[in-house]
Structures are given as structure tokens and as C-alpha cells.
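Down below is the structure, laid out as C-alpha cells.
In this view, the complex is presented without one of its protein chains, the others remaining in place.
Each chain gets a letter, A, B and C, in the order it is written, and its residues are counted from 1.
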Amino acid sequence: MNPAAPLKFVSSNRRVREDRRFVAGQGRYVADIALEGLLHVAVVPSPHPAARIVSINAAEAMKMPGVHYVLTGEELAKATEPLMNGLDTPNVRRYPLAVGQARYAGEWVVAVVAETRAQAEDAAEKVRIEYEQLAYVIDSEDAFDPKSPPVHAGHGSNVLLDKTFVWGEVEKHFAESERHLSFRVVWGRNSTVPIETFGVAAKWDPWREMLDVWASIQMPKYPDQIARALRIPLNNVRVHFDVDVGGSYGVKRGIKQTVLVSHLARVLGRPVRLIEDRLDNMRAGDAHGPDRIFDVEIAFNDDGIVNSMKMRALDNVGAYAGRSPFQLGKPIGAIVGPYKIKSVQYRAISVTSNKAAQEAVRGFGQSPTNYAIETAIDKVAVALGLDRIEVRRRNFIRSDEFPYLIPSGTRYDSGDYHTVVAKVRAHADYEGLIRERDTLRAAGQCAGIGIAACLEPSGGNSSFEPLLNEKNTTTTWMDSCRIVVDGLGFVTATIHTTSSGQGHETLVATVIGEVLEIDPDLIRIVRPDSLNSLPSNTPVGSRMAIMLGGAAFHAAQKLKAKIIKLAAHQFGCAEQEVIYAGGAVSHGASGKKLAWAEHVNIAHRNFHLLPEGMEPGLETTHVMQVPTGTKLPENGRVQMYPCHSFEFHLVLIVFDPVIGKPEIRRYVIGHDCGTVINPHIVKGMTLGGIAHGIGASLLEEFVYDSEGQMLTQSFMDYLLPSSHEVPKVEIVHHCTPSPFTVFGQKGSGESGYLGSPAAISSAINDAVAPFGISLAKLPIRIAAISDAIAAAREAKAKVKA
Amino acid sequence: MKPAPFAYVRPDSVAEACEILAADEDARIIAGGQTLIPMLAMRLARPTKLVDIVRLKELRGIRSEAGAIVVGAVTRQVEVERSELARGALPLLMKALPYVGHPPTRNRGTVGGSIANADPSAEIPLVAVTLGAEIEIENSGGRTSMPADEFFIGAMVTSVMPGDCVAAVRFPVWSQPRLGTGFHEVSARQSDFAFVAAAAQVALDEDGRCIDAVVGLGGVGDRAQRIDVSALVGQDVARFPVSELIRSATEHLEANSDLHVSADYRRRAAAALGARALEDAIAEARAAGGVVQ
Amino acid sequence: MKLDIGGSETIPGSADALWVALNDPKVLTRCIPGCKSMVEIGPDAYKVDMQLRVAAVGGSFEGEISLFDKEAPRACSIKVSGAGSLGHGNGTARFEIEPDGDHSCRLIYKGTGEIGGLVAGVGQRILSSVSKHLIGRFFAALRKEFEAPVSGAAE
Partner (left out) sequence: MKVTLKVNGRLRTADVEPRKTLLDTLREDFLLTGSHAGCEHGVCGACTVLIDGEPSRACLMFAVQADGYEITTIEGLAPAPGELSVVQDAFCETHGLQCGYCTPGMILSAHALLEHNDAPTREDIVEAISGNICRCTGYGQIVEAVEFAAERLRKTNAPRNVTGGSDDEPSIDPAAEAGAREGGVLEAAATRQGGRQ
């Protein structure tokens, strides 16, 4: 398209087309899908964090009303392959139900199938399981200790990954630096916890040999994993992507649930459904997020310039690992944040423990790492008595330095961090905010300003996989779009994955409308099933604006090229001589013009008028490779994601020193994700991400006690922010287009979340700084603040005495 | 998360309800169900029979009676919130109600249900204990009443016996013209169970001397409790060291800890919020009529 | 969820009588809240069936109780474990009996327990209150044994 032409639909405040069905209650979620003869599953959880399953007696359960089947892990394991492993750890095997041994409290041991879920639950209570309790390990550092009881005896230890990367002359930079500091921060285990739990329904047709699956899914290569686990050809699996997903943000992976239900559907010859209830979901949905300890050392100069960083990240993935250890890998693509840190040593350690399994969570490990980096920058400023924004400004990559190659091998595409910060500073009146903070302090309140600057790597390259597992040689994470113009001239385009609220239909329609210069509202977007789909890697890694938007763009360009070729042929002129505008093609010199409907008519009905070699019909397809993602890693360096959005958070928090309940008085975010395709959607992602980060930093945690029991199995103890806890957020926009994408767009699906935990921690630590204390573990609970202040006051009183 | 099976009956009178309850010790009353149903869904509670009393007219309504406001057990919390009678006579309860659950649960939750459930953090029991309300209980022997302080025994434990039905709560109304109330609580989220809740009511004479004062705390220990603020009575509140009084009254409170907050936290917050509630009550009373000093 | 218990109770009976009572499964069956039966399965070891109820919450438990480290008639340890529809629990406690006059003694106890499963996962907020209440009920029943002996009580 003409780069100089103003954008007509992209960046305009158009409604999000998906919204209409949802506001009417007409979304179609997996629990809404009616299947004739549907059976329901309830699971029996292990009460122990580690126990050998001595015996299972299902006789009484089988006699209960409505019961069809009681499935054990042994039986399922015989019929299926283990679920996918991301790392090369063949002895860490995982099946949907525990096989021989339960490895965390809550792990599913037995599945009961009945006519109704209530009957399945009645029968589940009657299953008698005898356990022999085994030694267990919960704490991350304990698990890293070679003496800890191994969660998987066959693996030999609890260490899945322990890899140290050194990018640049770390030791030299440390030696040359005037100052060093070190600290530990802890990211508590939380997750995205969508309001819809995971659900899946499966139906097996033995005559057609077809497994139909409906699931609330956001899982790359989901059909492939089902087919592999069930040992059936992939073209015997039909996943229906036109199921609305009630929120995911990474976690809706559901492969264990799917294999379980699919197996049962095959065995029973009836459709079977498992909708996790909230207890199933919290304790064993295998959807917990990162659980991470950071030890950071920073080398810097008196002027605040940070030269080098050593980071040790110890992540506790729980009892089983699919792709979760890779969440230590993605941050490598932005390991220096927005800063010109010259060298980095990064030790990534992933351990198993007797907790529930970890899954991908929004940002895929980036938000915890941003929290550690930003804490470091705050500490440098405090150590030097410098303004925290000023220290960031001094270390930021300048706008004229892009594309900027960071030590770990990724080239950042573009950015203008100084300008974004300046705009936020001016909008928020930073000096005024400091005065307000000091006034509050003078009145006896604790008040603090929080600051965080961070990147959102986007575009969904998964180079961290080959980086952390050499056997993995994948270098493409493509996404696709097909556009079909029907015989009456209407346009239909396809998406080949499910959607969980990101507005993909709006995205694709807007992009195609922009290229073809037609009203996006007249373009229908469909999500065909997996057998009718082109390759997709699902909306992970903030990739859809870039990858699906890119695929739609290129498919539309191909379509436009075909129309131009077709029209030029009618005019008898060269393609370069015609002008495409609003769906019509005209030839300036002759004044000839061909309307949209005429192209359609020729393509669909007049083969004799087509240029030689042109296929009839109007249909184009584009399978898009990730921009910049072409190579396998070399020497531990790799180009990770193509695009890097930037966000800058400025927060004022106040609380009473005794009560300790933080009130977010002001929340300003500067956001630059390049060209915005739909402003409503980007705004929603940013505001939602901030709310999610407020949860992670103040409220949400899967708490295990020392005996391996999870204490937060309900929404009464796992606390999601309500409208009361989320303040009004002010967004300051800036646009630095990416040179690597079709409209200059970057990802925004993780925005807000990537920096808000760091910003809130920063504010609280600024607020408690006058007491000489710091709070180094998220979530920062009310009592932790109050207890720490009380202890500091007591200690001070003692010194005085 | 589906309840275990149970039978459901909807008796036509309290007497009939009591009869059913007396005949089956595993039968349970259901009124608004806002606490009981989650317990049923999780199968923490598994009664044989639910006795639905929520439509019994004899248990419903708010009426003024001999220095008290009597709230029928199945009166919904939202009905009290909207009641002009309660607004005028029970200012402390009105301040506490917005903290009870959230709007949709107050639409269905009942006053008697909250009392019978006896959650240590619940606001309505706290107000009942603070004001010295009487809990009216009906059984086959008729209706009796019991001071709230005796009614609540521990977390979810009350003096209700099998065959008993909480029938009404009789909140005393203070008639002094210079009346003030204060209510504060801290919880993780606004609509969560209170870590600590503090309620206070004060009456002053024309000269600003305290005629009567009560302070109650919820969420700290196993049940709501009053703390001793009698030292305030007869004193000029303008000159009284309120926070000192509350601090000493809360210093040795028995407090529970849980994963969200420590026992120490509860004691500190109790002192702070108790003082704040009492200060609010005093300020309000001083502003109400009489001569503000 | 871990629970620490501890305290002391005055029992209106002699130290020796209390010792006998605490070793009598019939007495324990009456005193342990919700205990329906105790069946001896070995020396100082019993299988117990319980139907526990606190307000609306209730469930059945099967478990074992054993007494060990006995120092008759002054001290012993007790170990309890059980599981049921509400979850599972186990704990150990040490009891010490101190005479306090001829017809009174003090029972000093200290122990730790662990409760897991459903009730810990959704009810941690009030679990310690409820446990305290149950312990209270046990001692109230025990005192009653001495105040108004019924048939089968320790003499």
C-alpha cells in the first residue's frame, strides 16, 4: 500500500465487532455447547503432596446412580503418550492422571464419569484410594538442594534447568565499576485466573474416525499434542476454534484435561465434558504462574550509569513441566530492559517441587524479570541519592540508537523512551506529585512514588525454545490468513485459532479493510476448525497484531495485486499504470474503470477474461514468518522477538503506617506500542494489564503451607482485584512505529502487566524508605507492610532506650 | 462444585419449621443462603434437609418497639439499608451495612442469617454485640431472647440448639439527642471479610460529657467482642485521651492469625481502628445538637 | 495448615483419676467431639470413627489415635490422624498432669497439628478458631466426666 496515504481504518476509534454478541449474552463458550448424550467428569484429587498410590477401589463409586466409568492413571497411561515436554527431560513424565504416584496435593488421581456433574461428584467421594506418603519438597531453594527428595525419581534431582549465560565482559565491567549492590526479590506464585475455568468437550465418531474437540483453549500446537498423546493421526482430530474463550492471558493450555476427556469419549462412545470447577481449577488446573526468586548484583558508577548485571533466577515450576521452564527464557530477549547495560550474566534455574504445575502466564516470565530489573534501578538511585527517573533517563537507549543490539543477541526495533518519560512527567506533574507525597508524609501517612520503565517484547518468536533445549530446532512460529471474496463480492477472512477477548476479528477486518479500502464492517471473519485451518501459533507472546495482522495484510495485498492484474488485463495496460482505489481499479490515461463487483464477476464467472495462468475465483492466502526470526541461537545469543513496546509507569500510593492498606492515589502510564490498530482494544489491554499487576503485587498468591497444602483454593482467599481496588488510570500515548511490521504496530497484549507490579513495589518501598526498611516479596500484603513498620519502630525505640 | 443431595421443605410457619428441625438434627435452616450455599457447594455442609424460612412473614420486617428496633430474622440486609426507620434509629448499623459482602449478596442475605452464621468478622453480629442487642430465638417452647454477647460463642458457633430458629434481633435504640457513631474496618479488598472491624457509639450530654459509650471489635478473635471504655463515661470527651484508652483496652486481646494477617497485626489494627471509630463517634456526637465546643 | 495448640485446664478430679480417664477409650469416645466409636487395634492404639460437626459444617472422619511415651500417671503423648470428606489432619500433643490438691489437678498440654485438604484450602481463615472450639469442647466434656460421673466413667 501507499505508505504516504493516511490510514483510514487503522488507528481509528472503531467499535470492537466481537462485543455485540457478548453484551447480549450470546457468546458461545465451551460450557454452552450442547452435545447429545453428553457425560460429565469429576476428578478425585490427591490429599498429599507426595504419595505412592497403593490401591484404588472404585467398586462403591461404580454402583452410584448415573455413573458410567471410573478411570485411573494406570489405565490412561497405557492408552496414551506422556504430555509434551519442553525441555529435554525424558524422565519427567506427565499424564493427565497421576500414575503410581501423586506429586502434589490436589493432583488428579481418578476421573469419574456420570450423567451429571453432581452425580460424578457424588461418586468421586466414594472412590477409596490408599496412599503411602512420601517425602516432599515445597520451597524453591530446598528443591534446588541436591539432597532434596526428587519429585521425579527417574530424573535424579529436582533441577530441570540450570544454565548460565554470560553476554559480554561481565567480570571486567564489574571490576571497572565504582559501585556494586546486590539484593534478593521474590515473585510470589500467582496466575491470571480467568473467570471462566478451563473446559473441554470431546466426541469420538468411530465410523468416521474423528475426534471433535471444543475447548476454552489458547495453546500452540494443541491439535498436534492431542493426536500425539492419543496416538491417532492428526487428521483424525478436529478442534473447533469457533469457541469463545472466557479469558486466558496465557494459561488456557488444557492439554491434560483434553487428553483425559478425549480418551474417555473414545472408551465410552459418548461425548464427554470436563468443566473444571473453581476448586479443580485452583488446585490442579495446572495453571499457576511463575514462582521465582531473583538474586541480582549490579555494577554501576557514581553517576548512576549501570554497567553490568548478574542475575540468578530460580523458578519453581511445580510437579510437572510442559513449556513452563521456558518462562525463564523469554526474558533473555529483553534482559537489559530499556537500558544500555553493557553485559549480563544470567543464571536460569528451573526446579520441580510438590506444588501444582506452572503454566504460561501473560508476559511469559517477563513481568517478574522486569520487577527485578526495575528494583535494581531504584536501588541504584537510592544508593546514590539521585532521582529515580533521572537514573533511568541516563541509562535509557536513545531514540537515535535503534535498532539497538543488546548483549543477549536481540536487536530492539525502535523506541523513544526519553520522550515517553518526558510526556508522562509533564502530564502527571512529577514535581507536584513529589510535593504531594511529602505533604502526605508530613501528615503522618506513608506515601511513595512508584516508577517503572519496561519493555514488552512482542511478535511471538519462540527462540527461547532452541536456546534452552538444543534438540529443538524450530525457527518458525508462523500465523496465517486466508481471504475469500465470494461470488456476490463479499469478503470473508479466516483466523486459525481461538480468541479469548483480544479482538482478533476486529483486527483482521480492520487490516483487510485498510488494504482493500473497503468497510471493515462488511468483512466477515470466521474461525474454521483445525482441519480447515492454516498454521497458527495462537495468540501467545503479544503476537497477533504483528503476526495475524501481518498475515491479513499480506493476504490482502496479494488479493489487491490479483485484482490489479485482472483489471490491467481488461484495460490492456501494464499493472503499473492502474490505480486501485476503494475496491475499484482505474486507468488514468484511458479513463477506464472497473468496479469491485466487476472484478468479482470476471474472477468468478468469466474465465475467458482472466489473464493467462490466473486461477479463477478471488482467494488468497498468506502464511507469515515472524519478522527477524530466521536463525537458531548462536553462542547463547539469539534474536528473540521482533518488536519492543515501551511502557512507563508513575504511581502515587498512600497508606496508614499501622493499617498498611495501600491506596493507589494516582496511576499514570506512558505507553508506546507503535501504530495502534484499534485504540479501544489497546486501551483495554493496558488497563486490564495494570489491574492484573495490581493483583500480582498486592493481593494474589497461591499459598502453600510447609506441609505442601494449598491454602488458597477459593476466591475467598485467592483475591482478584475488584472495581474498588483498581484506580482510574491515565494513559499517555506515544507512537514510535516499528520498522519491522506492516503498519509499524507492536504488541500490546501484555501491556500494563509488565510494569505495574514493579511500579507498585517501587511506590511501597519508597513509602517505607523513611523507616529504613524494604519489602522484597510480592504480593506485598497489608500485614507485611504494617508488621515491617511496627518492627522498625520497635527497633528504633529500643535503640533510643 | 455441586452440593450433596438434600431434601427441601418450605414450612408455613416458624412453629412448623422448628418442628422439622427438632425432628432431624441434620436439617438446616436456609434463609438468604449467601453463606450456606457456598458451604453446600463445596460440600463442607451436607444437611439432609433444607428448611426454607425466608418467606415467613412472621420473621420479616423492621419495627420500633419499646426503646428498640426489632429486625425480623429474614429481613434482607438491603431492606435494612433502605429502611427509614433503621436509618433514624440505628445509625451504627447503617454505617456497618455497606461493608457486609457486596451489593448482590446484601440483596439476598438476611440479618438473621448473618447472626446465625456467627462469622467472627461479620459486621451485623459486631453491631449486635456492640449495642448489646438481644437475639430472639424461637423453638417449640415459644420465643426466648438472649443477649448477643451470650449468643455468640465462637467462629460459627452460637447458643442455638437443634430445633431453634433465630427469629429476630432486637437492637436497643439510644434516645440521647447528642449521639454519634463510628465504624471502620480493614480487609484485603473492600468486600472481603474484615481483618478487623471496629464499631463505636457515644452519647454526650449538653456539656460534652459522655453519658454512654460502647466500642466493639470484630475479626480479631473468635467472635465479636466489646471492649471496656467505661472510663470515658462522665468525662469531658474533648479532653479525654481516646487512643490511650483504646490501646490499653486492646493490648491483651486474644487475636487470631491467618495467611493474610498476623495476630500482632490484628491487635495493632484493633487499637488504631477502635480509636478511629470512637473518635468519629465523639466528633459526630459533638456536632449533633448541643453546644459544640 | 499448621496449628499450634497449648494450654492448661483444671480438672475436678485427682491426678490419678484423670490418668485413668485419659486411658479409657469409653471416656475418650464421650469427650472427643463427634467421636462415634473407638476400637482398639493394638496396645494403646485405636481406630476412631467420627461425625464431626461445627454449625453447618460437618463430615465423617476415620482415623487412628495412639498413646505413647507414657509416664504413668503423669505424662503421655497422643498422636491423632484421620481423613474424611472435609480433608485430613494429624497431630501430636504431650499431656502432663499436675496434682492440684486432692480432688483437683491440672492438665497441661502442648502440641502441633496439621490440617490439609478441602477445609484448609477454603477455610483457613477460621480454622484455628474452630479447632480451639473443638479442643474447648473436649475439655468441657472431660470436666463433666468428673463433675457428674455417669456409668462407665473413670473412678
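Worth pointing out:
Note that a residue touches a chain if its C-beta (ideal position, glycine included) is under 8 Å from a C-beta of that chain, and two chains touch if they have at least 3 such contacts.
Owing to the predicted nature of the structure, the values given are computational and were not obtained by experimental measurement.
Taking every chain of the complex into account, the omitted one touches A, B. Of the options A:Ser480, A:Thr538 or A:Ser714, the residue whose C-beta touches the omitted chain is A:Ser714. Shown as candidates are A:Arg482, A:Lys683, A:Lys746 or A:Arg781; the residue that touches the absent chain is A:Lys683. Checked against the hidden chain, the listed residues A:Glu598, A:Asp672 or A:Glu701 yield one contact partner: A:Glu598.
Of the candidate positions A:Ser12, A:Gln557 or A:Gln625, contact with the unshown chain belongs to A:Ser12.
In the full complex, the hidden chain is touched by subunit B at residues 1-8, 30, 33-34, 37-38, 40-42, 50, 52, 54-55, 78, 98, 101-105, 107-108, 190-191. The missing chain lies against subunit A, touching residues 9, 12-27, 29, 31-32, 34, 118, 192-197, 244-249, 275, 277-278, 488-491, 500-503, 516, 518-519, 521-522, 582-584, 595-598, 680-681, 683-685, 687-692, 714-716, 720, 722-724, 726, 728-729, 752.
Rule of thumb we're sticking to: only the chains that are shown with their structure count from here on.
Each chain gets a centre from the mean of its Cα atoms; for subunit A and subunit C, those two points are 50 Å apart. With centres defined as mean CA coordinates, subunit C is found 32 Å away from subunit B.
Among the residues of subunit B, those in touch with two or more other chains are 42-43, 193, 259-260. Within subunit A, the positions touching two or more other chains are listed as 125, 279, 711-712, 714, 716-717.
Contact residues of subunit A toward subunit C in the complex are 47-48, 105, 125, 279, 282-283, 705-714, 716-717. Note for the complex: subunit A touches subunit B at residues 116-118, 121-122, 125, 277-279, 656, 658-661, 699, 703, 711-712, 714, 716-717, 719, 721-722, 724-725, 781-783, 786-787, 790. Listed in rising order, the residues of subunit B touching subunit C in the complex are 28, 36, 39, 42-47, 117-121, 153-158, 193, 221-222, 256-260.
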